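Below you'll find the structure, written out as structure tokens, and then a few comments.
Heads up, one of the protein chains got dropped from this complex, but the rest are sitting where they should.
Going by the order they are written in, the chains are A and B; count residues from 1 in each one.
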Amino acid sequence: MIIKHELWKIAKMPIIWFLLLFFIGLNVLISLTNTDFKEDMAVLKDLVRNYGHDINVEMMTDLGDDYEEKVAWVNHIAKHDGKTYEHPSELLDTYISEKPFNEDEMQKLWQYRSIETYYRVSQDIDEFYQKLDLKDSASAIIGMYGMKDAAADTVRDQFQKLDRRLEELIENGEHKHLFFHNKVYEMHELLFEKIGRALIFELMLLFVLITAAVTNYEFENKTAAVSYTAKRGRKLALAKLAAASIAGFFVILVLIGVTFTTYFLTYDYSGLWNVPISTYFNAEMPLPYITWWNLSFLEYLGFFVLFVIIIQYLFMGITFFLSIFMKNTYLVFFCFLIIAGAGVLLPEIAPHGSNFIFYLQYTPYVMVMNPHEWLMGNGPFTIYKTYEAVTIVVWTLVTGSLCALSIRRFKRMQLH
Amino acid sequence: MLVMNQVSKKFGNFTALKDVTLEFDNGIYGLLAPNGAGKTTMIKMLVTLLFPTNGEILYDGTDITTLDEEYRNVLGYLPQEFGYYKNYTPEKYLMYLAALKGMEKNTAKQKITELLKLVGLENVTNKKLKKFSGGMIQRVGIAQAMLNDPKILILDEPTSGLDPKERARFRKLLNVLAQDRIIILSTHIVSDVESIANQIIMIKDKKVLYKDSITNICEILEGKIYETEVEIANAESFRAKYFSIGERQERDQMTFRFITEEKAIDPAWRNVRPSLEDVFLYIYQDDATLAGSTV
Partner (left out) sequence: MRIILYEIGKLFNWKVIGLLFLLSFLFYQLFLSFHFEYFPNGRPAGDHFKITKQMIAKYGPEMNKKEYENFKKTYEKEVNKADKYVASQEEFANAGITTYEGFKKFDRPSNPELDNLKAEIIFKKEIDIFWELQARESIMERYEHFEERTLTNRYIDNEEWKKEYLNSESRHSILPDYVIANFSNLISMVGILIVLSVIIVVSRIHIIEYQNNAITLQYTTMEGRNLFKKKLVAAMVTATMITTVYLGIFFQLYAQNETSEFFASSLFSFEFNGHYWLDITFFQYIIASVVGVYLLSFVTAAISTYLSRVVWSYISLIGSQIPIAVVLILLIKEYLITRMFGMQYPVYLTIGTYIGLLLIGGAVLSFRWKKERIIDIV
């Protein structure tokens, strides 16, 4: 009952609604940045429908036969110059500025070029993984960050573990599935890094504002003397936390819901939901994404949402703690941001030779910086298999105790 | 001379004041009305915070909106609740307001020392305002209103928060100041104005009801105020019959102060001289805001 009243206070803050709308608009804009490639990506959908996403011998033979036909067509329309073209791209490169073909032909050529990419890249996957040596990756990272001693050992150690996982991954064939060719389209980056990070920061701002505003409400409206002397008294703080949690969940639902709906309506993932996220086609950097577990795209997306929700509630707990002691939204807001900045900065103070450089990464503030590498061995500093789990568990305990402590302290606090 | 000429104020569809015509000369005016009667609206118009919807307010014959700065230069105002910066000392705070009032720095400094002494704060000039009690803050407010030696001094509930000693001192101060300026005191505490105001202005139903001296106003009830003792058992029926404006219990009897149009029916009734308080209660008897109030 009392929670309903507290919820009402939140719902009556126009600024929350205004911000929610603004963020939705922003995310829609970010979602639409890759629409240039939409037609190109449609080719993949056809391929998956015809051959499935699993790249195996049978599928490659079928696709190869089909491809031969397409190459024949290419040579057919190019017959005037007397050369033989092995691939559509060769013809396109030759006539890049002249464009002697009609519109239909051009369109078909571009389409075939996309098919060519998928076909030829698929052919090269095995060779790529044979050559892939994680020791090189480890050395490169050690060199790049100037690591020494214990830190360098840790990196080598972790990459060894990742190497075992890589073997398993290859055995499972997780790497051989058709997916958006992300070296070009960078869809993983768009969804999990650009949109993902934007979502996390937007939700963070909303969570901090909602929590701080409702917790400090009585002090800022000069009603504290009345509210906290009523029968329920200081327990009101608990109701406020509950109300903030409910409002927060609503905000998450709306913002993530609208953003992902826009995204998946814009980019067609049908047929791709069950593709392992570690497939070679998902790779954007020289080192392909390697998850510690065999996860499909859909599962990965599920974990992403789950982590985002948990982390937001961690932020809520921290904000609640600050609010109880500061009683001023303006102050709490900036204080939170400063702490967040300090959290990101913290690992920098560790000497490059010590393992503290890794330990200090175990904060939600660092974790939210690279959501596209969650559950993966790709972030050099967050390479631990259990990084996400440990961070979440430890910080849930920390913020849980902070909240409990602040509620208890609040009961005995002198209110001026 | 300050003149309100057929002034009306509307907020949207709501009329707060209607056709108010008043003249103010040097002297102290007590603006008396219950809360919500339009008192604050009137004052806010006099201090240029609100603008009349109809009519005009003239100072020495010119509209105060036209006078603008010139008018505010001779104005001193103490709002009901006034703002101050917690981390300022009274001295710094008054220096700031002096700057807003367009005073020279040196003149201001001198005046501030003088005023702080006058309101009895000379020993705490360097303490931060957040450490001040309500009464001390109110005295700072009074000092601030007098900073520019205003020709028109408008005080909204000036004695709230002051203890009896401070009130007495404040009244004395006003008497001295009233020699050569207009002082308008708004209050719903009758005793505040009773002893010092030359004229009382009463507002009812968005209009000015009376503007007269206390003696003249009290005459309205001359011969209509009585006091008598009633058995407690009969108190209820007595109340129902007469308009009681004051009761107090003495042993097993109740002493009633009440108003009646009838000539003394009962020999036990003692005719008493009406006070301003009596008039106030009589006039606003049907006013919802007064319901349930006792003396």
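We take it that contacts are C-beta pairs under 8 Å (C-beta built on N, C-alpha and C of every residue); 3 or more make two chains touch, one makes a residue touch a chain.
None of the values given here were measured: they were computed from a predicted structure.
Visitor: Thinking of the whole complex, not just what is shown, which of A:Ala42, A:Leu253, A:Leu306 or A:Ala342 touches the missing chain?
Guide: Hidden-chain contact among the options goes to A:Ala342.
Visitor: With the missing chain put back, one of A:Phe18, A:Phe128, A:Phe249 or A:Phe325 would touch it. Which one?
Guide: Checking the options A:Phe18, A:Phe128, A:Phe249 or A:Phe325, the one contacting the hidden chain is A:Phe18.
Visitor: So which bits of chain A touch the chain we can't see?
Guide: 13-16, 18-19, 22, 26, 205, 209, 212-213, 220, 328-331, 333-334, 338, 341-342, 344-345, 348
Visitor: For review purposes, identify every residue of chain B that touches the missing chain, sorted by number.
Guide: Touch set of chain B with respect to the missing chain: 11, 44, 47-51, 68-69, 72-73, 75, 77, 79, 81-87, 96-97, 99-102, 105, 144, 148.
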